[in-house]
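Every protein chain except one is present and positioned as in the full complex.
By written order: A, B and C. Residues from 1 in each chain.
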Amino acid sequence: MYSFKNDYSEGAHPLILQKLAATNEEQQPGYGEDSFSVSARSRLREEMQNDNAAIYFVSGGTQANLLVISYLLRPHEAVISARTGHIYANETGAIESTGHRIITVETDDGKVAPAALLEVLKAYHLRPHVVKPRMLYISNSTEIGTVYTKAELSALFQLCNENGLLLFLDGARLGHALTADTNDLTLADVAAYTHVFYVGGTKNGALLGEAIVFQSATLAPEFDYNLKQKGALLAKGRLLGIQFDQLFADRLYFRLAHDANQMAYRMATAIEQCGYPFLTTPVTNQLFPILPRTVIDKLAALYSFYIWKTIDNQHDAIRIITSWATQEAVVEQFCRDFKKIHEEITRS
Amino acid sequence: MYSFKNDYSEGAHPLILQKLAATNEEQQPGYGEDSFSVSARSRLREEMQNDNAAIYFVSGGTQANLLVISYLLRPHEAVISARTGHIYANETGAIESTGHRIITVETDDGKVAPAALLEVLKAYHLRPHVVKPRMLYISNSTEIGTVYTKAELSALFQLCNENGLLLFLDGARLGHALTADTNDLTLADVAAYTHVFYVGGTKNGALLGEAIVFQSATLAPEFDYNLKQKGALLAKGRLLGIQFDQLFADRLYFRLAHDANQMAYRMATAIEQCGYPFLTTPVTNQLFPILPRTVIDKLAALYSFYIWKTIDNQHDAIRIITSWATQEAVVEQFCRDFKKIHEEITRS
Amino acid sequence: MYSFKNDYSEGAHPLILQKLAATNEEQQPGYGEDSFSVSARSRLREEMQNDNAAIYFVSGGTQANLLVISYLLRPHEAVISARTGHIYANETGAIESTGHRIITVETDDGKVAPAALLEVLKAYHLRPHVVKPRMLYISNSTEIGTVYTKAELSALFQLCNENGLLLFLDGARLGHALTADTNDLTLADVAAYTHVFYVGGTKNGALLGEAIVFQSATLAPEFDYNLKQKGALLAKGRLLGIQFDQLFADRLYFRLAHDANQMAYRMATAIEQCGYPFLTTPVTNQLFPILPRTVIDKLAALYSFYIWKTIDNQHDAIRIITSWATQEAVVEQFCRDFKKIHEEITRS
Partner (left out) sequence: MYSFKNDYSEGAHPLILQKLAATNEEQQPGYGEDSFSVSARSRLREEMQNDNAAIYFVSGGTQANLLVISYLLRPHEAVISARTGHIYANETGAIESTGHRIITVETDDGKVAPAALLEVLKAYHLRPHVVKPRMLYISNSTEIGTVYTKAELSALFQLCNENGLLLFLDGARLGHALTADTNDLTLADVAAYTHVFYVGGTKNGALLGEAIVFQSATLAPEFDYNLKQKGALLAKGRLLGIQFDQLFADRLYFRLAHDANQMAYRMATAIEQCGYPFLTTPVTNQLFPILPRTVIDKLAALYSFYIWKTIDNQHDAIRIITSWATQEAVVEQFCRDFKKIHEEITRS
């Protein structure tokens, strides 16, 4: 049965496997000092138009989040996140495990609003009886498929700077955000309007790997110690370097994400044409259609996906995700199947 | 310049890359539930003759160490290690970072002696003013290339059991230990005489990966939470599963380590024939010859290796490591070069 | 200016100071092994009708909370609390600092409802991607002055047992709860319907001190290590032992709390007689009257108290607290002053 459960069901883009094979016998230094990592960093800095950026490759998103947050916060400091944020909803307390509270804010669309941020700052003032908010964590695209505009991101960045907060952007699905039809941000913008972010590889064509980017090396001068201490420094760092080197040659990273989005849009259109609403407007590779359980049951007999949220007695929102590997033929078949199910249900 | 600095300078064994490519498009569940991981666990359990073993694949040795130790110890408990132990000497305080003291014991050969263990237990008795020793950590092969015999390991295991200690064996180079000419242990023995250990892949043919093995699932019933919380649970767990599945098909793992050892023995013989002693008797893929600086300087012009330890005003011990990828021709050339250097030096 | 800001503005009850002076020259063992601590534990066990209880004296409430929670939870486990709970609202992330998430539930009255507890358990099920709820933390009296009934507490205890949760009751103001006019719980009930709780001394007549009570020593067999490790084991444990020995001789503890409550009731009556509502119905020594700012301003010229919460454009809830040391004459004066202010305001 074909799975739309996530964007990490397949291996890596073939160009990555080819490069791994082609370079396999070269001897390289360990721990991220290999020539591939050096080249990948150089490509990323160029794409970001920031020569001062400090870049570290790590193996996954939860690891990236806990590394960055535990490094940048002092013990009494806290990070603010949407309640739907990955660090709060999906990481088994990884951040708290490093000693820090996540202060959550409610959102409709997974995006932190300036007003919500200011409310937190107001609530946490009774020093020293409360933690000190010191960082804002956001995701782009968010965990429910929405994206930040350039205006929104730059406003948050300014607000953070005015209030002594660091802005950290989780880019596990950054490619899908930056290639969304509604997007007006570039990678250089993201680099300019955050203190630190990461470029997700695992969900966009790599076997594994996220590239953590600090706006300036002065923000994290001893981050290498942290990588090693938390078990995140791969002996064969080449594995990460090769992948990012490939992903950022010829804009492969953006092309893969763009393709995944386009596949999702086709499915969204089919669902919309049948008259179903969405939890959030489809703009990236994650779709959250709200469907009658009757439709869901029939669809589940043909495809794998997650039931995301109970809406009412008869409806759930489901989550459908496409990836760089999602085949056009499968998408077309899905659209046909969906319409057929819809017709069967509405006729009965 | 050819490097003998470590056993992770190259990529992966070609059979692994082939399997990655061949299975690349298969959709698989994430987080270690893929069919390759299932198969690899099955192969390992068979090799260990232990159906109850709980097996988890992670990306590196420091990660494996901190995961196991932080899971098995309560906050006031400590782990005992040789001072040369990797957790003490090379992991940036990863264990202390999870809250635990490493109690070190001095050794000549990197192996913890029963008497040293008993001394620690005697010294740490003034409850509750001292930490409670609760685990013994050993490495096989050790960080200085030595190996435990079956008699030594089983004696330590018995001593641990008698004293309420858990025995944890770091197997980053377990393959090299189990295929050493002097070895009398099988993987099944290691599984029987430890509470938990890991099978190192990174230093024996994998791109990355260590297989943590608990003697029984009851020892670590909620270890999956710990993997996720510490950022060690790969989304594409297939990457680890495929590698261990290949390494434990047709005993590839043992063949690779055996080859590395044999290459090291040839080099050791050449060095011995020139009359130089070793810091520890060569039995695995790590050699620690003690050489005059004059020899070292000339050798360093031809090959890369680490200066390990100052011996006296004129001598250092160096570290030379071979791997599954070390080519016979290079080894032969090294032997010729070494003898030539020796002759030049002695003649002058 | 007289302060109603809290119940720790004065020193200790005179009987405690007398006992300190009378026993000052006796030599005693350190670290809680003194004869006074032994006697105090004995008195508490008798009062609780539980010979198996394990009792530890520590210096404050935040310390008690972090000691208990960090001891009883494994790293991936979390504690559930009302959002108003002291561990969430007032302790600078002390619990997160030991690595654990606090999962908060919203309440009207500061008391956790069984339904809210069940909702959390339902929400946190996607193992291993979420923390495991393992403890329920409640306060009695709560941070907003309410108390649990015997039916409520026993129902929560049963629910916890059915769901593998530990029930921990923060008794910083337990005396005030157990002597409230509406209370139907005894100390023995509290001991029977919780797994662990503490008896607060600091806010009820002691210089400092809380008595942590585990229902059984088997729940926390190595808690002594934890006390020492967290810096909570006083060398002169006699200081805590003497105080609890005095507080639980002749039911002093209950008499002091009862007096504080009665003083609060008089003030509550005066406020009610003027027609003002309360945030929560006054039942213990904490009052949260909702007053017009005009009244608050005049009152603040005579007495110290906290502004607790903004209610609307013209009203705030304030917090007034009485203690064992609150003098009847001051309370009478307050009542007269309050009525006078009320009359002035309403007349104008």
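Simple rule for what comes next: a contact is a pair of C-beta atoms (placed from the backbone, for glycine too) under 8 Å apart; a residue touches a chain by one contact, two chains touch by 3 or more.
Computed from a prediction, not measured in an experiment: that's the story for all the values here.
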{"item": "Touch with the omitted chain, as defined above, among C:8, C:124, C:276 or C:306", "value": "C:8"}
{"item": "Touch with the omitted chain, as defined above, among B:3, B:92 or B:163", "value": "B:92"}
{"item": "Residue of B:130, B:192 or B:300 touching the missing chain in the full complex", "value": "B:130"}
{"item": "Chain not shown, touching residues in chain A", "value": "70-71, 74-76, 127-129, 131-132, 222, 224-229, 233"}
{"item": "Footprint left on chain C by the chain that the document does not show", "value": "2-3, 6, 8-12, 14, 17, 20-21, 23-30, 59-67, 91-94, 97, 202-203, 207-208, 225, 228-236, 238-239, 325"}
{"item": "Positions on chain B where the hidden chain makes contact", "value": "75-76, 78, 89-93, 96-102, 126, 128-131"}
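The working rule: only the chains that are shown with their structure count from here on.
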{"item": "Chain A and chain B: spacing of chain centres that average the CA atoms, whole Å", "value": "35"}
{"item": "Rounded Å distance between chain B and chain C, as computed from the means of their C-alpha atoms", "value": "52"}
{"item": "Length of the line joining the C-alpha centres of chain A and chain C, rounded to whole Å", "value": "43"}
{"item": "Multi-partner residues of chain A (at least 2 other chains)", "value": "91-93, 97"}
